[in-house]
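Here it is: the structure, laid out below.
Only one protein chain is missing from this complex, and each of the others stays in its spot.
Right after this comes chain A.
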């Protein structure tokens, strides 16, 4: 579904060029859930924005569903770290925004919007304005807004990172359910190991500055997965420890040349 082929990104910063991503290649299958994990500033958002067509790679290429990405496409939806809702639009109208912008028939999509809001437990809040909702609810709205496009691919950039731990887990479980129901291909950026392990079929670990692919870790735990007690505690712990080591050792690599 997504082919990332030898992609690099170098920004022209104020004080010379900043190499954000170096030579990443990764193939993501249809319906696969891949999480991208790495330390702050390692280029996770940059990678996602290149897949979304918001940013052109300085080298290499990205292909989605067989065609090279040059600009944003309608079958690829983005969920941002902050909900990015329009404060004057009701929950329902925020969800309908892509429909309006794409020039689709609104009457056709209203039932779908309603269904999505119901699915995410927001049906009672349809007419509310975003500021009347909690952070978790706002993020659910932005998830619904992405889903209304019926995207083949969803790109999520730390969508739950501004939320408290419990809300985060709740939403992660919900997202897993949506993924199982709809079979959307999802690339999910996070810096939480726990989240990465719970959600992913595979975890792509990036190293810092410049970000490149350090390892891809398979998570062979059957779904649906849950936080806390479950039958695969040991496996989860093992993988988490592995990811932890990978991310930590990256720190040593980075620190040694400087000292």
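One rule holds for everything that comes next: contacts are C-beta pairs under 8 Å (C-beta built on N, C-alpha and C of every residue); 3 or more make two chains touch, one makes a residue touch a chain; residues count from 1.
As a convention for this text, contacts and distances are computed from a predicted model.
Visitor: Looking at UniProt, which of "SufD family Fe-S cluster assembly protein", "Sarcosine oxidase subunit alpha", "Nitrite/sulfite reductase" or "ABC transporter permease" names the chain that isn't shown?
Guide: According to UniProt, the chain not displayed is called "ABC transporter permease".
Visitor: In the full complex, which of A:101, A:166, A:216 or A:237 touches the chain missing from this view?
Guide: With A:101, A:166, A:216 or A:237 as choices, the missing chain is touched by A:101.
Visitor: In the full complex, which of A:28, A:42 or A:78 touches the chain missing from this view?
Guide: Spelled out, the listed residue whose C-beta touches the missing chain is A:78.
Visitor: At which residues does chain A meet the chain that is not included here?
Guide: So the residues of chain A touching the missing chain come out as 52, 54, 71-74, 77-78, 80, 82, 84, 86-88, 97-98, 100-102, 129, 131-132.
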